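With one protein chain held back, the other chains of the complex are shown just where they sit.
Then we have chain A:
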């Protein structure tokens, strides 16, 4: 039988993985919408407004799902991780409080105007509302990643007589050692995720008709993002890894599949890690490159999992793979970005069908990479919730297993039904041709008429 703690862990992993799908998309999309509206106001070209309205509807659906799945998250801490909440509340609570005050209210307050207010407040104020929503998503990411990073690299606290973490230095807490890396990496991840979705939709409509101006604009904008940000993501990821090596070396060892301590450790490309035997089999490796990447020295020593206390190591069997999925996708993104530059240079960008087909295929890549990345980070933190200080087994609520089992089941059913339906509606929007409604701008102009654009299809 499962114990309450396993169920609680599974439930947390399930609901948060569902949640992150939406922020990963809405953070990027909010900024994209702001850019589109800005371009429209600046260049006064209809196509930007067309594209803006196209993605605004998708944004509304995704954002709604992000909100409701997020509310579940903020109550999960208390319901399922009550001991954790009691202990970390004094440190993490205020950070999340700032998130609510500076981010959630901002998003929610201006969302209504962004979605419904174009005819009521005028273009300039509407643009302002769009910007505020975009800022809101950024602040939200800022605070929640600070919270999460603190759990990986806790700093600036002491522990009081009842076992609570007590804040000593807020600057150290907020800007804890892994936070800057995680913030940059996650924001770029969100931008990439969105770019690949936008690119895929553009590519799909180009495959149907490669004269489609809106689709061309979408693909082009998306591929500029990919070409620029994907390589930067590699750099940021690498720096993030070095930071992790400093603070959570066991995680890195597990990600790399290093069980044995070695001087001049290889870079293991593939292999089959076995946590019970503490060894990795059938490996494909590049000698000494591991030491080079991690320590910038071909002969440096890399500590293997066997040399960490047995009760302080994460399961390599999971994160070895999740890490490779993420990095593999990252490499694929870089490759696609380079290809897009080459095609632009050759003037074949809008006519190479194979390129469009691959862009379509890469549409969901960002989501997979984001989840794989989070799995790497979070499973790699085990067996702790606050790294090195508070163990996961000591964090859980005193709730009977049947209660958690029931809630888990209900969450699974409801999430698949509800978010499945949402995804279906998003796809339905995707299938609409972004160029179809020629007089979109006229409608917006005339007062009292709503932004009825594409639903008629």
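In this text, a contact is a pair of C-beta atoms (placed from the backbone, for glycine too) under 8 Å apart; a residue touches a chain by one contact, two chains touch by 3 or more; residues count from 1.
Keep this in mind: contacts and distances are computed from a predicted model.
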| item | value |
| --- | --- |
| Identity of the absent chain, which is to be given by its UniProt protein name, from "Bifunctional protein PyrR", "Ubiquinol oxidase subunit II", "Aspartyl/glutamyl-tRNA(Asn/Gln) amidotransferase subunit B" or "Dihydroorotase" | "Ubiquinol oxidase subunit II" |
| Hidden-chain contact residue, picked from the options A:167, A:231 or A:328 | A:167 |
| Contact partner of the left-out chain, one of A:5, A:51, A:113 or A:200 | A:113 |
| Touch criterion as defined above, residue of A:121, A:325 or A:341 at the omitted chain | A:121 |
| Options A:235, A:331, A:348 or A:421, residue touching the unrepresented chain | A:421 |
| Footprint left on chain A by the chain that the document does not show | 56-57, 60-61, 64-65, 67-72, 74-75, 77-80, 82-83, 85-94, 96-102, 104-113, 115-118, 120-121, 160, 162, 164, 166-168, 170, 397-400, 402-403, 407, 410-411, 414, 418, 421-422, 425, 428, 448-452, 455 |
